[in-house]
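With one protein chain withheld, the remaining protein chains of the complex are depicted in position.
First chain written, first letter: the chains are A and B, and each begins at residue 1.
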Amino acid sequence: MTTRDDNVVIRSLTQIGACGLFLLTVLAAIPRSMRHGRETLRQIWFVGAMSLTIVMTCGLFVGMVLGLQLYDVLSIFGGTSATGTVVAIAIYRELGPVVTALLFAGRAGTSITAEIGLMRATDQLDAMEMMAVDPVAYVAAPRFLAGVIALPLLGVVFCAMGVFGGHLVGVTWLGIDNGTFWSNMTAAVDVHKDIINGVLLKSFAFGIVVSLIAVFQGYTTPPTSEGVAYATTRTVVASSIAILALDFVLTSFLI
Amino acid sequence: MTQRRSYAVGTGLFIVLGFAALAYLATQTTSVANSRQGSSYPVETRFANVGQLKVRAPVKIAGVRVGSVQAIDLVPGKEEAKVTLSIDDNHKDIPDDSVATIYTSGLLGDQYVGIQFGRSKNPVKEGGELGLTRPAQQLEEMLGKFFGGGSAPDHLGGTFHVTGNFTNIGGLQVGAAVKMAGVPIGSVDSIVIKPGSSEATVTLAIDKRYSQIPDDSAAAVFTSGLIGSQYVALQPGGSPEYLQEGDELVLTQSAMQLEDLIGKFLVNGSPSNNKNGGASGDAKPDNAGKK
Partner (left out) sequence: MTDDAIVRVRGLTTVLNGKTIFDSLDLDIPRGKVTAIMGPSGTGKTTLLKHITGQMRGDAGSIEVDGQNVPALSREKLFELRERIGYLFQNSALLTDFDVFENVAFPLRQHTKLPEELVRNIVLNKLQAVGLRGAAKLMPTELSGGMARRVALARAIVFDPALILYDEPFVGLDPIALNQVLLLIRTLNETLGITSVLVAHELAAVQKVADHVYLIANGKVVAQGAPDTLANDGSPWTAQFFGGQPDGPVPFQYPAGDYATALGFPGGKA
């Protein structure tokens, strides 16, 4: 039993270490991957633009449900006018970056892992090696970069949709005054603290972590179909844990 | 190649959308919007206490936003805050004797500066000053005032002592303030339970300057604010006789629980009569502050 536990610990440590080293490899390959700028652009399309629908839909519903719940609770204190403020702050600081990153891990992260894993399983990565094309620079780095660029943009879109959803429920349905809703929000939300340090910084950090995990899992997949399936699962699990743990660390520094 | 171009176009659209959303968030839902309202002119005000007022907080007239707080400084050498208001140019007609007050928007809201117009024909000039101000009221003080309290006890000269019996003094402690109309007039000297009695006998030491307190005044134990300390409030009665050293206050109102206070405040602001200990004086909080 102890040996099994040891193995898990050692295996996790090995994975984390290998992942860290892989990050260095990818970072080192980024200047070389600039030659494949088009590929990066194409990947932003795949991981970013293709995730827009799910991110926007979820953002809208998260905003709506927050609006509903907050209205319900705040009405106890006669503070429903603060609904917009709390919706905005909750979304900007926490829900926006975290939920977007989780969605991104599920939508784009898995597809990155599966795609690279399949390339590994069908020797495409080796074929690139043989054609004297560095697969880290051509395959890994563009996807990594695309994730790092796309996630903050998606996070911002999520937040906008969330605020819109909160407005929809709070103002259109529940009848909070439109001006109160916005002015309380604008008075309380701070660009630096809530948007730059909230949405953007967190999304950026999550972008690095999720993209790295997705690319790493794909790149180190055992070249079999079960290997790819397993790696995809691991991407979601590892990303989710990493996102939430990192969120706590970041929040404790930023707050 | 067309395939590649469509990726580029789509990606470009995505990035533009992302930045548009960012611009929207940054300008429409945050306080950046407050500082981008066209040209404006500064007006100075001085407050004894700005409370939680922050730079970029709104300035409102009759609830309508007309500008924002530009700067908050300390007046050199004084315990006074200088608040510079930035008022939009299309609101040039503010009388120079208007009163600036720091309000809180709701229980949970942020603070803002409200301006009530005076009667002067002269509008306040650019860079001018609004001389009449009311400082920020802490929530505790507001509640306190609401229920007849004030701030900390004054320094005292000579005192005379009166006693009162309460069924429940709550968290009242020796040294707590005694206030009338919100003004500190003395302090609690001792709290004892007399032998054979179930009531607390509280001895109040009252400043001799306040010798003309009617002897049928009511004493009540109040709490200043949600978590504030408790104090004794005196509500003057109508008797021509004044309180003397050693007199007893017959009408007393015991301490109320915090829950009651908040309940009263939130429901409609007029507390139900929650008298204990045979007090007949009705504690009308909305009048108590003004008397």
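Just so we're on the same page, a residue touches a chain if its C-beta (ideal position, glycine included) is under 8 Å from a C-beta of that chain, and two chains touch if they have at least 3 such contacts.
Predicted, not measured: the structure shown is a model, and the values here were computed from it.
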What shown chains come into contact with the chain that's not displayed? A
Looking at A:53, A:75, A:122 or A:225, which residue reaches the missing chain? A:122
Quick one: say which of A:24, A:76 or A:132 touches the chain that got left out. A:132
Positions on chain A where the hidden chain makes contact: 118-119, 122-124, 126-134, 138
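Everything that follows uses one rule, which is that only the chains that are shown with their structure count from here on.
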Chain B residues touching chain A - in the complex, by the definition given at the top: 4, 7-8, 10-11, 13-15, 17-19, 21-22, 24-26, 28-34, 56-58, 65, 105-110, 112, 266
Please name which positions on chain A make contact with chain B in the complex. 38, 41-42, 44-45, 48-49, 52, 74, 77-79, 81-82, 88, 92, 149-150, 152-154, 156-157, 159-160, 163, 182-191, 194-195, 199-200
